[in-house]
Each structure stands twice: as structure tokens, then as C-alpha cells.
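Every protein chain but one is kept in place in this view of the complex.
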Amino acid sequence: MEYRLDRNVHSLLDPRTKLLLLFTSSVFVVGNAGEKQMIVFYWILVYLPVFLLFIEKEWKAGFVAIAVYIGSFYAQLALRHDLTALESALALMLYIITKILPTVILARYIVKTTKVSEFLAAMNRLHVTDKLTIPVSVIFRFFPTVVEEAKSINDAMRMRGIEMGAKKATEAVEYRMVPLIASCSIIGEELSAAAMTRGLDVGKKRSCIWNIRFGLFDFIIIALCLSCFIWWGIGRFFI
Amino acid sequence: MENNNRLNAKDLINVGIYTAICAVICCAIAMTGVIPIMMVLLVVFVPIFTGIPYMMFLTKVKKFGMILILNALMGALMWVTGMSYYALIVGTISGLIAEFIYRAGNYKSKKLGVIAYAISGIYCWANYFGIFFNAEAYFSTRQNFGQEYIDAVTGMLPVWMCPVLLVADIVCGLIGGWIGSKVLKKHFEKAGIA
Partner (left out) sequence: MPELLYLVGDRKVFYMIVFDNVSFQYTKEQESLKNIALTINEGEVVLVCGPSGCGKSTLVRCVNGLIPHFYQGRMTGCVTVSGTDASKTTLRKLSKHVGTVFQNPRSQFFNVDTTSELAFGCENFGLLPEDIEQRINSVVNRHDLGKLMDRSIFKLSGGEKQKIACASIAVEPVDIVILDEPSANLDYTGICELQRMIEGWIEDHKTILIAEHRISYLFPYITRALLMNNGEIIKEFTAKEIRSLSEDELQGLGLRAERMQDPTDVKLTADNKKSNGDKMILLNMTYSYKGEKPVFNIPQMEIPMGEIIGITGANGAGKSTFLRCLCGMERSCKAMLKIGNELWNNKMRRRKIYMVMQDVNHQLFTDSVLEEVMISQEAEDKTEALDILETLDLKEYADRHPLSLSGGQKQRVAVASAIASGRSIILFDEPTSGLDYSHMLQVSELLKKLRDNGKTVIIVTHDIELIQNACTVVIPFMQYTTETQKESEV
């Protein structure tokens, strides 16, 4: 069967829209700007990431996120009166979860659905310097590698029975960190060499095979984000 | 060979790699941060544990801008993973200061490296801003939670804790940097990879 590259394959949203949404979410969900006046937008922004996960058919992650969020939210309601020390500690924990979970889910969605190449091109169009976009794209690429390396080092420790035998806590940390950093630094060196022999450089014009452009959903999300800020502005300066 | 003082792809990839390592470590520690007491201790653990990769990173830094970018990115990562945008602001400023400190020693001095690390690490402390300054605002929309609940939560975060945490953060940064430079000497320099 002949293969045809489809340059229009991309996730629902443009990388620029995703970043705008992330920005909006961190201002209004985590930062809680606008407070009571923003309550409708607040709830939209809380549940939107899960909706995006569903669109990507990440059913399990989506349902787990909803369950955790609703669970912690109602548990907070239950912890209303006469808290013991332990209960208030629990309350604080739930408070943090409900506050950051939606944005964490959104960040995860963005990392999972954005191609490095798309990201570089989109940032280029926004005139963001390579000095930021190259490191960010390396983080995308390297995060799973670090986790992979850390896992196999942990395995090696379990196999050698060292995790139990470590005499001091410092050793337990040292034994994990040293091979991790050594091995990441070697991989990193090779990665740079490979990328540079393929022409990666700073401040040079790149092209991008992926057609990135705004679609209907982009306009809806952008409109949502803008109206958040406008409504907030109205509340601050006119009412 | 040309443009020796401009950041090239290798430098930027190094920044990305060490940011990723630091971020993974932060994440691993932050997981424990859901337990409230641990959350306060983040300001202790993060600077201590990221000291090792950070000191290794400093051995790769030879040009202006790398520390600044790493810090700005760490700040931005903190921000998007739900801490607060103060981390980005504080991180960028502290990164710039750290950059100047480390540059004063021609990107070689380990002592200045430790100090630069301790200063740059205060983005970690800035994470708490959102919780300190916004907790009441947060609950103003949730009066139905009941006053006791709100008191309990805010009671654990008195404003005087803020400077205490800053001092703790810097002290732990110094300790972390010191440990980092020890490990660097004990392992990476001995093994010839630093």
C-alpha cells in the first residue's frame, strides 16, 4: 500500500491556541483572578482540559481526572466544621489538588499532542527567539528519556539489593543521581551532535512540514480566553 | 568555532537537558508535596536535590544567558504545572542575578557557582506566593465551605512564614550547591565526564 504523508494531521488545536489556553488557565484557575465575578469562566476552564482529553480519545486519563477532581472537591465540602489537625492537613491537601489539577491535565494534554516540529514553527511565527524554543523542545523530547533512565537505574538498585542496604539516606540519593546525570549527560552530548549534523542552528529560518493554521475550535477557544480577560477587565475597571 | 560568545545549538540543547533533569527531580519531590507537611518542606528538598544536576550544568556553562534561560524555563514549568506565575517572574530575575554572579568568576569558580545556585533557586520559594496571597481570594468564592475550614487552611500559612521560607530556601540552596560540588568532585570529575 502506498504511503502518503498527510501534512494536515494535527490535534484539534494549534500550538499557539494551546499556549494561550494554558496562560488563561493559570491566571484564572490557579491564580484565581477575578474571583466571584469569573465563576462561570472558572468552571469552563476547569472542565475544558478533560473535554480535550476525551477528544483525543484518552478516556481513562479523562475519567480519572474527573473522578479525582470531583472527589476532592466534595471531600472539601464534607470537611466543613470543627476540623482536627489531621483533617485540616487533609483539607489543605485537597485544596491544592483542586487548585492545580486542571492546569496539570492541560499541560499534559499539550505535551502529548504537540509535535516538536509544530511547536518550533508556531513559536517562530510568534517571533519567539530560538534561545527559548530550542531548550523547550528539548525538554519535550528529553523528559521521557530522563524518566526511562531513572526507572532502569532504580531497577538496577532493586536487583542489586542496594535500596535496602544503603546505609545512609545520602547514599540512596547519591546512587540514584550519579548514574542518572552521567547517563543523561552522555545522551545529551550525542543528541546535540546528531541534531547539529542535521543542520539545527540558532536564528536560522526553518520550514515546517505540518500545516499549522487556526481552525474553528481554535477560534472558539481564543474567543473564550479573550472573553475571560475582557470580562475580568470590565469587572476591575468599570464595576 | 565562529561566534564564540553567542549561544549555539549545543548550549541550548544542554540547557534543555538539564532543565528536564531538574524538572523530573522537582516533579518526583512535588508528588510528595500533596502531603501538607511535605509541601512546606519542598523549599528544603528541591534546592538540596537539584543541586547535583545544577552544579553539573554549571560546568557546561561558558557563555552568558544559559543560567538565565534555565531559570526562566524552570519558572515557566512551575507556572504551567500549577504553582504560580510568580515563579516565572522571580525565577527570571534570580536567574539574571545568578548569571552575573557566576560570570564574575569567569564561569569557573565553584564557590560563586554555589552562591549562584542558591540565589537562582528562589523560584522555588516564589511558588508559595500564590497560596499565601491568594488563599483568601480563593475562598471568597467558596463561602459555603464554612469559616472553620477556611481558617484551618489559611491558619497553616501565616504570612510571617513567607520570609522564613525564603531564608530556608537560600540556606538549603547553599547546602545543595555544596553537596553538588562535592558529588561533582567525587564522581564526575574523577570519572572525567565533567
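Miscellaneous remarks
A and B label the chains in the order they appear, each numbered from 1.
One rule holds in what follows: a contact is a pair of C-beta atoms (placed from the backbone, for glycine too) under 8 Å apart; a residue touches a chain by one contact, two chains touch by 3 or more.
Predicted model, so just to flag it, every value in this text is computed and none were measured.
Listed residues A:5, A:86, A:169 or A:216: the one in touch with the omitted chain is A:5.
Although one chain is not displayed, its contacts with chain B can still be listed: residues 1-2, 10, 186-188, 190-193. Listed by residue number, the positions of chain A touching the unshown chain are 1-5, 7, 9, 115-118, 137-138, 140-141, 144-145, 148-149, 152-153, 155-162, 165, 174-175, 178-179, 182-183, 186-188, 190-201, 204-211.
Keep in mind that, in the parts below, only the chains that are shown with their structure count from here on.
Centres computed as Cα averages put chain A at a distance of 18 Å from chain B.
Per the touch definition, chain A reaches chain B in the complex via residues 22, 26-27, 30-32, 35-36, 39, 42, 76-77, 79-83, 87-93, 95-97, 99-101, 103-104, 107, 130-132, 134-139, 141-143, 145-147, 150, 173-174, 177-178, 180-182, 184-188, 191-192, 195-196, 200-202.
Residues 6-10, 12-17, 19-21, 23-24, 33-37, 39, 49, 52-53, 56, 65, 69-70, 72-73, 77, 79-85, 130-131, 134, 137-138, 140-141, 144-146, 148-149, 152-153, 155-156, 183, 187-188, 191, 193 of chain B are the ones that touch chain A when the two sit in their complex.
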